[in-house]
Structures are given as C-alpha cells and as structure tokens.
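Yeah, one chain of the complex is gone here, protein chain that is, but the others are all in their spots.
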Amino acid sequence: MSTTIFQKPKGLTDTRMHYCPGCGHGIVHRIIAECIDEMNEIDNTIICAPVGCAVFIPKYFKYDSIHCAHGRAPATGTGIKRVHPDKTVITYQGDGDLASIGMAEIVHAAARGEKITTIFINNGIYGMTGGQMAPTTLPGMRATTSQAGRDVERNGNPIRVSELLSTLDGPAYIERVAVDTPAHVIKAKKAIKKALEYQKANKGFTMVEVVSSCPTNWGLSATKAMEFVGEKMIPYYPLGVYKDVEEGK
Amino acid sequence: MSTTIFQKPKGLTDTRMHYCPGCGHGIVHRIIAECIDEMNEIDNTIICAPVGCAVFIPKYFKYDSIHCAHGRAPATGTGIKRVHPDKTVITYQGDGDLASIGMAEIVHAAARGEKITTIFINNGIYGMTGGQMAPTTLPGMRATTSQAGRDVERNGNPIRVSELLSTLDGPAYIERVAVDTPAHVIKAKKAIKKALEYQKANKGFTMVEVVSSCPTNWGLSATKAMEFVGEKMIPYYPLGVYKDVEEGK
Amino acid sequence: MGKTHKISCAGFGGQGVMSMGQLLTYAGMIDGKEVSWVPAYGPEMRGGTANCSVIVSDTPVGSPIFETGITTAVVMNLPSFHKFVPKVASGGSIFVNSSIVNEKVDRDDVNVYYIPVNDLANELGNAKLINIIMLGAVIEIDKIVESESILKAFLKVFGDNKAKLIPINREALAKGAEVAKTLKK
Amino acid sequence: MGKTHKISCAGFGGQGVMSMGQLLTYAGMIDGKEVSWVPAYGPEMRGGTANCSVIVSDTPVGSPIFETGITTAVVMNLPSFHKFVPKVASGGSIFVNSSIVNEKVDRDDVNVYYIPVNDLANELGNAKLINIIMLGAVIEIDKIVESESILKAFLKVFGDNKAKLIPINREALAKGAEVAKTLKK
Amino acid sequence: MSKFTVTFNEKECKGCELCVTACPKNIISLNPEITNDAGYNPASIANMENCIGCQSCARMCPDCIITIVKND
Amino acid sequence: MSKFTVTFNEKECKGCELCVTACPKNIISLNPEITNDAGYNPASIANMENCIGCQSCARMCPDCIITIVKND
Amino acid sequence: MAKIIMKGNEAVAKAAIIAGCRYFFGYPITPQNEVPEYLSRELFAAGGTFVQAESEVAAINMVYGAGGSGARVMTSSSSPGIALKQEGIGYCVAGEVPCVIVSMMRGGPGLGTIQPSQSDYNQATRGGANGDYHIPVLAPGSVQEAVDDVKEAFEIADCYRTPVIVVADGLIGQMMEPVELENPVKTRDISPKEAWALGYGTREKQNSIENLVIDSPACEAKNIRFFKEKYSEIEENEVKYEEYMMDDAEYAFVAYGTTSRIVKNSVNELREKGYKIGLIKPRTLWPFPQVPFKNKNIKKFVVVEMSMGQMVIDVELAVGDRDKVTFYGRCGGIIPTPEECADYAEKVMGGAK
Partner (left out) sequence: MAKIIMKGNEAVAKAAIIAGCRYFFGYPITPQNEVPEYLSRELFAAGGTFVQAESEVAAINMVYGAGGSGARVMTSSSSPGIALKQEGIGYCVAGEVPCVIVSMMRGGPGLGTIQPSQSDYNQATRGGANGDYHIPVLAPGSVQEAVDDVKEAFEIADCYRTPVIVVADGLIGQMMEPVELENPVKTRDISPKEAWALGYGTREKQNSIENLVIDSPACEAKNIRFFKEKYSEIEENEVKYEEYMMDDAEYAFVAYGTTSRIVKNSVNELREKGYKIGLIKPRTLWPFPQVPFKNKNIKKFVVVEMSMGQMVIDVELAVGDRDKVTFYGRCGGIIPTPEECADYAEKVMGGAK
C-alpha cells in the first residue's frame, strides 16, 4: 500500500504557470490552494487577481476570480465581500500593486476592517513590467529605474507595509512571512491559514505579507535569489506577527 | 509711545476669509503666516491649496500658490519642490483630502522624504461638501453619511495619520498639535515653525497635524466645538511629537 | 395661459429662507399647481447668504431657474436686498424684512412690503418663526397658495412628528397676513 | 525597386536572438540600407520564447512588421521552429539551430540550413557565441549585410568597451560562414 | 490710559466668541448694538483697563480681527 | 523498494533547482540528459533510497512538479 | 401612485432602491452629495450596504467587484470625480460588469465651479478610458425623468452586462419637483447569474470576470463581439428621444437635460410669435438618435447646451450637413434663459416665420 503525502492541491487547475523558473509566486499559489483545500472552501472562495505577474491567477485557481485594476484589489474585494459576506474572499497583490499605486486602497480596506484576506507578495521589484523599482526595493538594490542601486536620497525610502498597517484599528491579523526555505514555507502556510480562518470568523481585515523572490529581475538564479531573501530582505523586513486581535496585539 | 504686539501677519492678504465663524482654518492660516513672516520667507514660499474649505488659500496668502487636485497636494508639492529646491513649499490639506483620497500621495511623499511641509487639518469631517464622514471622524460622531453616528463595524475605524506616517523612514518631523486653546495655539505655531525650519535645512519630509474644529458641520457653536476638540478629539488623537530625526525619534 | 409665480427667497443661512421656499412649493402642489424649487448652493453659503427659486404655475414648469423676471421676492437681509431688488419684474412684489434691512426700494414699478418679521416673531415669543410670518404676508398679498396648504406642507417638509407646532405656525401665518393687509395697495 | 530582407530571429530568452536582430539592423544602416527592428514583447517572454523582426531594405521601410513573407528566418529552438517555419516566403531561407532542434523542415519551396550552433560555440570555447555564429551563416548565405559591418555594429550595440571581444566575434562569424558555405545550394 | 489697547475690526468680525472664551479676564463680549453687513454682532471690550495683554484672544481669532497695542 | 517515491512532472519542470537546494539529503539534481519542450533540464532523483520523505523539495517547488508517495 | 416632492439627488437615490439596487459605493462631491447621504441612511434598512469609499477610484472598483458579483450596484459623482473613475469604468466595460454610474455635471474644466453644466457630454459619450467601447448614456431633463432613467438604467445594465451612465446636471440634482416614483419600467431579458457572476461558479466551471486578454486575436475578437453584437443590439433597441412641436416644424432646437426644458419655453415663446420651431430632445446620448435628424423639412437645427458645444458633432453627424447645424451655449455654471435661447433662434431663423 502507498499513500500520497504530497501532491498538487485540488484547487489548482492543470494549466502550466507562466512564472519564471523558481519564482516565489508559484509557492504562494500552492500554499493558498492547500489552505483552501483543507478548509474545504474550494467552491466558496473568490480570488482577486492583481495587475502584476500574478495577473494570470484566474487560469491557475479553480475559484471564481476577477482581474482587478492595478492596485485596486482591496476595493474590488470589498465590493465582492459586501455582496457575498459568506464567501472567502482573497486578494493577491504584488508590492507595486499594493504598496505603490494601491496604497490608499489597502490602508482603507484595512481601516474599515474589511473581512477579506490579502496576500501581499513583497518581492522588492516590479516583476511584470521588467524590474522597475518598487516601494519595497532595498536601499542599494538595482532596478531598471534605479540602475545605480536605490539611493534613498534620490529614490526615497522603502516602505514596511505590515508595520504601517498595524497602526490601524481595522486589521484583525497581520503577519510577515517568507518562502525562502522549507521551514519558512511551513510558517507561511500557517499564517495564511490563520488569516483565512479569521476571515471566516468575521474578525476583521487580515493580511499576510510574504517576502518572496523575483530571480529574473533580480538577475540571480532561483537559488541565489532565495539566499538573497534570507540574507538581505528578511533583515530589512523582519518576519513575525504584527497584529493579532486574539493575542491583544 | 506704543508698540503693536499683535496684528495680522504681513503674509496674509486683506481678503475676508470665507470660513465659517470660529473655524480653525483661520487660526492655522494665521500661524503659518506668522512663521513665514518671522523666517522672512514671504517672497520665497509657495503654498499648495487643497480641495476642501481651504481651497481659497490662494486668495488669502501673499505667496505663489496653486490649486491642487483633491488629495494630490503632496504630489504637486513634489513637482514644485523638485523644480524649486530653494523655495519653502507648504502643502495644506484637510482630512478628507489627505487621509482619504490622498492617502497614497501623502504616504509616498513622506517615504520619499520629500522636502516639503504638510499642514494637515484634522477636523474630523468633510467641511466643504457639507459634513460627510472623514477618515478621522470619531466613533459615534455624526456626519451626513453616518447619520446615526459613526459605527466602526459599518463605517470603519478612524485613521491616526501621524502614527501611520511615523512608521516610515522618510519623515524628518511629525507632530500633532491642536488649536482649541491659546496655549495649544502657541504650541502649534512652534511645531509649524520647526517643521518649516527642518524643511529649510533639507532634513526631509515634515508634517504638522492640527486637530481643529468644524463648528458648522459638527452642529456646535464655535466655542463648544473647541471644547469638543479638547474633550473628544485630543484623547483619540494624542498630541505630541511622533517623529523627529534630531531627537532620534 | 395661467399665471406663473416666480418667487425668490433670500437671506442669511439660518433665517429659514430655504424652507420658506419648500413650503411654498409643497403647498403649490397641494393646490394642484405645477411647481419647482431650486436652491442656490455654493461655498459662499458658509455663514453667508442663502436663496432659493420657486415656481408655482398653472402650466408645466419649463425652466425652473430665472435670473430676472421675479414676480415675488422675499429679501431677509441686506446683501439679498441688493442682489434681488433689481431682478424683480415690473409689477412684481418685494417683501423686505424691515427688522434688519433699513434701506428702501428705489423703484416705482414694483410693490414693496416692509415687514418687520424679527420684531413680529419676538411678539410671538419665537424668533424661529420669522420665515412663517413672512410667508403669511406673501400669500396674503400675492395669493400664490392657500394658507391651509402651507400648514399641510409643513408636515411634509418637517415630518408628521412636528404636528404639535401647527397651531403656532397657523398663528404666525395669520400675523404675517394681518400686517400685510394693513400694507395692501 | 531593390531587395527587401524581412528577417525573423527567434529562440529562447538568453540565446541572443534580440541582439542578433539588432546587429543586423545596425550593420544594415552602416551599409547604407533602410532598416528597422521590432521585438515581440509580452509576458510570455518570462523564461519563454523571444523573437524580433528586422527589415534591411534598399527602399524606405513602410511597415516594420510582417506576419508572413519572411525572407530569412532564424529559429533557435523548437517552439520557434513550429511558429516561424510556416511563415517563411517561398524562396526564403530558414536557419535552424540543429544542436537543439531535431525536427526537419517539411517544405520544398524554401532553402533550409541546419547549423549546430551550440556545438560550434563549444568548439570555440564560448557558449555565448551561438548567435554570432548563426549570424555568420546567415550573412554568408543571404548577403544581407557585410561581415565587417556586423563587427562595427557590435561596438554600437554593446559599447566601445567591448572592443576586446571583436577578434573572437570575427572568428565566430567566420565559423558560421564556413559551415554555411558547405551547405550552400 | 490703559496698558494695552485691543481693537477689533468690527466690519469683519464673525462673532464666533472664541476670543470671548479665550480671555482669562472675561472682558470680551459681543456687542448686541452693532450688526455688521454679514449679520454678526462683533466682539468688543468695555473695560480695557483689565486687559493684561496676554494675547489669548488674538491667538484664537480665526479672522485676524484683533490688533493689540502696548501703550508704554 | 524505497520508503518514499518522489516523482517529477518532467515536462513541466523549469529546472529552477529550488528543490535541489532544499533537499537535506542532497539527492536531487537536474538531469542533463533530458531537455523538455520549454528548454529546461528537469529535476530528478537517482538514489531514492536516501529520501527521508521530509517534503522539503515539494514545499519549495513553485510549479507543483513534485508528488511524494509513502510506500508502506 | 401619489406624486411627492423630492430633491433630484434624493429621488435618484430612492429610485435606485426601488430598482433593486442594494449596494452603493461613492465619494462626496458637490452637487450630488444628497445621493450618498440618502443612501447611507436608507440602504442598510433595505438590507444592503453603503460604503463611503476612500476616493472615486476606490468607489468604481468596489462597484466593479459588487457588480461582478451579480448585484445591482450604483455609484454617483460629478465631473472631476467621474474623470477619476475612467480607468475603472473601462474595467467594468471590459469585464462586462453591469452597474449604474450617475454623473451630475458641474462646470469645468479642472476643479472649475460647482454650478450646473453639461460640459461632460464627451466624458460620458466618447469615453476617456482606453480602448474601443461604448456606454449607454441616459439623459434626464427633470426629476421625474431622472427617476425613470435610473430605474431603466439598471435594466439596460443587466440586460447587456454593461455599465450605464445617467448624466444629469447639478440643477436636476439640486432642484425639488413633484415626482411619481412607481412608474413601471420595461424589463428586459437578463442572463442568469450562474452563467457569469462571481460567487455562482463551481470548481468545474469557474466564473471569472476577465479584463486581461493578453492574446491579440482574442482581444480583437472580444472587441468585435462588443461592437457587432452588444453595441449594435443596444443601438437597435435602446435609442430614445422626444419631439415637441415637430409636426410642422421648419426649425428645430436640439437639447437634452436641463437645457431641453429651458428651450421648451423658448419654443412656446417663438410659436406664439408664429415661428415654426420645435424641439428634438435626445433621451439617450449614446446611442444617439438618428431618425429625428433625417427630417428634411428642417432648415436649421439649433443646438443648445450648457457647454461650449459638445453634442454638436453628434447632431452634425446625424444631420449629415454641418451647415444646417448652429449652436448656442452657456457654460461655467451659467444656465441660459428661455429668452436668450429664443433670441438666438430668432436670429438663426432670420425672421422666417
């Protein structure tokens, strides 16, 4: 006899993902799907795709889905959740999408305590458009619009989104995780699961910030990119729980 | 012999302000003008008017001025300051303007460390448009779009802007003051002066949040409105210095 | 074709000029007329002047707005006096709150009625009634709507729970009418 | 009217197909021709295929884009092979990277040249040279531009500080040309 | 002569009473005798002698109505 | 028979090597023999016996290439 | 069935509730503030939701989500606020999301004035978002028509799965008039939510509101479907206009919305003087009525707008002869009087009674 102990989750379609080799998006997609599988919510989930590399989300998940305008997934998710308060609504956003153009929408969805779960992929760069500087690009990090490396005097300072949103009263749960190692992936999944469960329990707005990689635009191999996450990104973006209403945080 | 110890500052025009009786905008206008007078910057200042009751700013100050689009004063101020790095650039915004529609612009101007000074009037309401709920409207406070009083479950939670922006690295100075009493007015002026001086010294982004009143839309007399500031607004929006690079804050 | 009343009510915010207009409008409808009400709106309202334009007509309302050709003007303060007196049509009526406005109309092609509504309201012991008193005068002179219709309109505009105020309002209307009668030409 | 070369270069990202096209374009200009270069762009480029369209012509370039009617196709991998082979004009040339593409062109109205560029590059000890070797073959056969112009173009595209790479590139061009000669029909 | 002279631009005063409340000596009040063009009763001081020149009224005035002169 | 069977969807593997690095037993490597249609050498395991079934490879794989079966 | 007197903005809000709208997302802006104010009070009671969005941009994207979920949803704004919604409106178009957008025009450009105007005709009818598309635009000229149009707008939106714009001006929003709220509305065939809306799909057949069509042939096919199917159907079924005194007319005013009621007075005035003039009043601005402009008896069409002339080109295109079209306009918040419009028309007619 044999038991399958790891396989592709049921909530993902068979479509080949277009992501670059070793891109963190794929890992996060999978763990979202695993959580929804485990919660038995495949037919009760609606996912909001961002504008960014993850724009193809509708092809990859078996949930109802919508292409949101750049940065506006939290607003669109709000519209959906208000109509379908019993559905699990997930918004998935990159750092350009969420922390740059979409800053107002995420702050306000969080302040409203909108009962959605935002998965925020912090890969420090604009992937889809070819490697421009993101609000999360580290100081000194090269991007096509900061080719000499991000100079905070010239290009401004990175934004730590979890910290910023944690000043608000609306969020029920905010955690920053990473997907650079198997151990971190396990933690990341736990965080996403918790966020989704808080949503189901109507506790308020939930967000998991995932520190991830973009090997292509970082100009690194997939493996080196994950090392960069561990060595450079995480020190700047400390992992941990930033808000948890159940823990009085 | 006699000395004039208090008079209208030189930087204000003779135009009668259209603000309602007892509105805090007038007080703040005056103290800005006093600071600029004292710094001898009348001919070196550019002020950005918001969309809101203060939209008439160009008529009241003797500085060069511009009507900014609703919420975008920090962006427009950025454009101006980049062209005129030696000018003192002030943006003046209400809470609808800055904390609602303009949230992305203020966060990013602050993160960039844009060398401008933002005067943020927190009067807990949309004045100009007739008393709609602002992001800063207190829980339980009535507004024309929260007529039963702001219910945080239904209408979301207020946003504490100074706290939020203080999570960023770009600001050099952020203080929250009030104009409900003469003593607070003196402090408010000191804060604005300091912010403007930091700007002159190129230290980074500076903001002074002024807790103010809107007697008309609060439905209170001017005096009662100032009492409300002291009794309800300040406890929710604690006064104090939230960021000061010189003090290692 | 029948008569078309073009009425402007103007004054400070707080003098009840907007609701004066609304009461006329509602009363007009109750009387089976064609009606419309348009407020002036703008930031100048901030503690400044307020005014509205009302049409009560036997024929459908085309343009609800009229810049000139006013048939009935109610001016409750000085700025409104200056603004509206020149816009009244020849043969029209002007009702002036003479408690506040000390100037006199310098036209002889219009009928002017000086009503000291603040003083009259004080006599009634309720300063808020100035607009109703003025309305009493207006409809006594210009016969735009029925007095009883104004009282029915009152419940529509302010809600049925204000029924207890009907008697005092009836009194105010009568007061206005009474003073107006003495001035009638 | 003179000759118009419509060239498509296609392959994986990283095989240098885009710069191959740019070198042809620059060289064409150096040779006094009218030229244009257009990349295909899109998210499918993410680790996928890349291609560009080049025109080198004696007359001004009208449309810089051609869906079919390709006169020279360079296909560096299998997906490109499938995509571009049918689009080549009758009488056109197809250059296939036979180190990677094992299939054969099933058309008899075109000239096909199988160049094992990966293997040839390995012979030269530099895997990056595959596009230059292929270029050598292409210009040997189709005479689009001068070989020396490609080397001048090289400095334009990659910058003068890459001058030290000229000799090895010259060698690569020669290698491609040499192999092509043996295949010439 | 009083130590300080506080004057009010009566035409422009909006009668908001912020100065009235601010005055620690309680010497300011609205003048019911005057109604300015905008319809307000402007602020005024009856007994200027009591003024201590603290400028609290002026600091609270949103309309720069108040000028204070020190008579030395 | 090995305790675990790890299979790779070779057609879809992108050869990113995240599984290779993740494997604590260092038993995964790209297979230079195979180039799939997208041009990648897929990952594979030579000595399955050494697999401890920790699933680290699968957890890191962005493309759900890996299936792990426990052979009891 | 009794008429009541309502402010235009409140009537619009009430009409939406009657039409089954349960979701409103909006941001304050004069002169339409009574719409959100009314709905913030009434929608919860009706079992729906009101959200004061952080901006017009957020509002339209909330509408996109709620409409995409199959709900009847509305937003409302005015000139610069509608400008901010453009991208989102484009997303609603491309995602085929039914929704109603109320545009209470004020004077522009830019921040401009808050007084009424009709200078957002282009904004509504010619887009401003990217790409090829059309949006049905209804243009009421009274509080009653506003109520009727809002109700109809929801039907059109659901039937064709498209945003619909109801474009009025500040005057209609601000004025009070008697209105009958319960006029019946023509219902239309509506495709079941199961077929497309979020929350009604299954793992076997997901419903997806799609905006990205990265593949060019597919993108072209979608455009062609919109134009050849959706838009031509709308052009066939939904054109609306009214004529007044056009039977024997030799001249015609052309006006929509507030100017149409003003110009009606001018027609009456001129008729009394013996002029054979009437009024063509487009009730839909897209699709723009063509038939009334084919009337060969008309010597001149006198377009009157509260703008520098934006509908004019649609009239010129419909008439087919630019020389027959003249224009009179006021703008920046100025409302023309019946008299000045009549004066202008008299000049155009040159005394030709």
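We call the chains A, B, C, D, E, F and G, going by the order they appear; numbering starts again at 1 in every chain.
The working rule: a residue touches a chain if its C-beta (ideal position, glycine included) is under 8 Å from a C-beta of that chain, and two chains touch if they have at least 3 such contacts.
Since the model is a prediction, treat every value here as computed from it, not as a measurement.
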Across G:59, G:93 or G:279, the one contacting the chain not displayed is G:93
Among the options B:16, B:67 or B:187, the absent chain makes contact with B:67
Contacting the left-out chain: of A:32, A:51 or A:90, that is A:51
Where chain D meets the left-out chain, the residues are 22, 25-26, 29, 34-39, 41-43, 61-68, 156
Residue list for chain B contacting the dropped chain reads 10-11, 42-43, 46, 48, 55-56, 58, 61-69, 72, 75-84, 87, 104-105, 107-108, 112
Residues on chain G facing the left-out chain by the touch rule are 57, 78-80, 82-84, 86-87, 90-91, 93-95, 105-115, 117, 119-120, 122-123, 126-133, 211-224, 227, 307-310, 313, 316-317, 320-322, 330-334
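Going forward, only the chains that are shown with their structure count from here on.
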Moving step by step through touching chains, the smallest count that connects chain B to chain G is 1
Heading the list of chain pairs by contact pairs is A-G
Chain B and chain E have mean C-alpha positions lying a whole-number Å distance apart equal to 26
Between the Cα centroids of chain E and chain G the separation in whole angstrom comes to 53
Multi-chain touching residues of chain C, meaning two or more other chains, are 43, 47-48
Among chain F residues, those touching two or more other chains are 14
